[in-house]
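So, chain A:
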Amino acid sequence: MFRMTLNVLRNLFTPKATRLYPARVREPFAGYRGQLEIHIEDCIFCGLCARKCPALCIAVDIKTGKWECDPFACVYCGICADHCPTDALFFADRHRAPAEKHSLMSYTGQPPKKKEKSVAATAGSEAPANRKSAPAD
Partner candidate 1 sequence: MSNLVLLLVVLPFVAAAAIYGLRAAALRSGLVMLTGGVLAVASVVLLARGLEHDFTGLPTAVLGVAWDTLITVADFALLGVILLWGLRRKSALVVLFTAAQLVLLAIFERFVLEPGPAFAPLYADSLSLILVLIISIVGSIICIYGLPYMRIHEEHLALRRSRQPEFFFYMILFLGAMNGLVLARNLLWFYFFFEVTTFCSFMLIQHDRTEEAIRNATRALWMNSLGGLAFLLGVVIAYGELGTIDMLAVVQSGSPTGVLLGALGLLAVAGFTKAAQLPFQSWLLGAMVAPTPVSALLHSSTMVKAGVYVVLRFAPAFAGTALSTGLALCGGFTFLACAALAIGQSNGKRILAYSTVSNLGLILACAGINTKAAFTAAVLLIVFHALSKGLLFLCVGSIEQEIGSRNVEDMRGLFHRMPRTAVITITGILSMLLPPFGVLVSKWLAIQAAAENIVVVTLVALGSALTVVYWARWAGLLMGSRKAGAPWESQPLLTRGALAVLCGAVVVLSLLTPVVYGELILPMFAAMPALDAAAPLEVGAGGVLGGPMGAFAVYPVFVVLVVGLLAAVLFMRRTGRTRYTHPYLSGIHVGERDAGVFRGPMNLPVTAELGNYYLATIFGEARLTRSANLAAIVLILLMMGLAMKGGVPS
Partner candidate 2 sequence: MKIALLTLAGLVLAPLAGGLLAGVDRKVTAWLQSRKGPPIIQPFYDLIKLFAKEKLAVNPWQVLCAWVYLMAAVFSVVLFFNQADLLLLFFVQAVGAVFLVMGALSVPSPYSQVGAQRELLQVLTYEPLLMLVFVGIYQVTGSFRISSVLDHPRPLLLELPLLYLVLTYALTIKLRKSPFDFSTSHHAHQELVRGVLTEYSGPFLGLVELAHWYETVLILGLCALFWATSVPGMAILLGATYFLELLVDNTMARMTWRWMLRYVWTVGLVLAFTNLLWLHL
């Protein structure tokens, strides 16, 4: 009890520990995975992010040049950004703001012209393919 009295009295007479967010915003650490963003112009719509995403929240359509992510399902692990061959995907260091409604992150870009068929096929079929299960022996 005596030691705790010293502790609380120290607290009483020293500056408070409280960070006054949102009045004062602390500088985020470099490398903090705040929210997923994309430079859509750099995206080649390879679909690697969609295939690697453990939350299956990214959908890439190479035909229409559409890149979509469900920010409500994203788990901010950064795997997609790690695998992005062009570093179009990256993480901003501010956390994603709360929302009152559900909306998709939807971007449309220019899909590259060549090799379009094979990539599109993978991107389109991978997600459902994951759903088939039933273990073999």
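Following the convention adopted for this analysis, a contact is a pair of C-beta atoms (placed from the backbone, for glycine too) under 8 Å apart; a residue touches a chain by one contact, two chains touch by 3 or more; residues count from 1.
Quick note on selection: all candidates are chains of the complex that A comes from, given by their letters.
If you're wondering where the values come from, they're calculated on a predicted model, not measured in any experiment.
For chain A, the touching partner in this complex, chosen from 1 or 2, is 2.
The part of chain A that touches candidate 2 in the complex is made up of residues 1, 4-5, 8-9, 11-12, 14, 16-18, 20.
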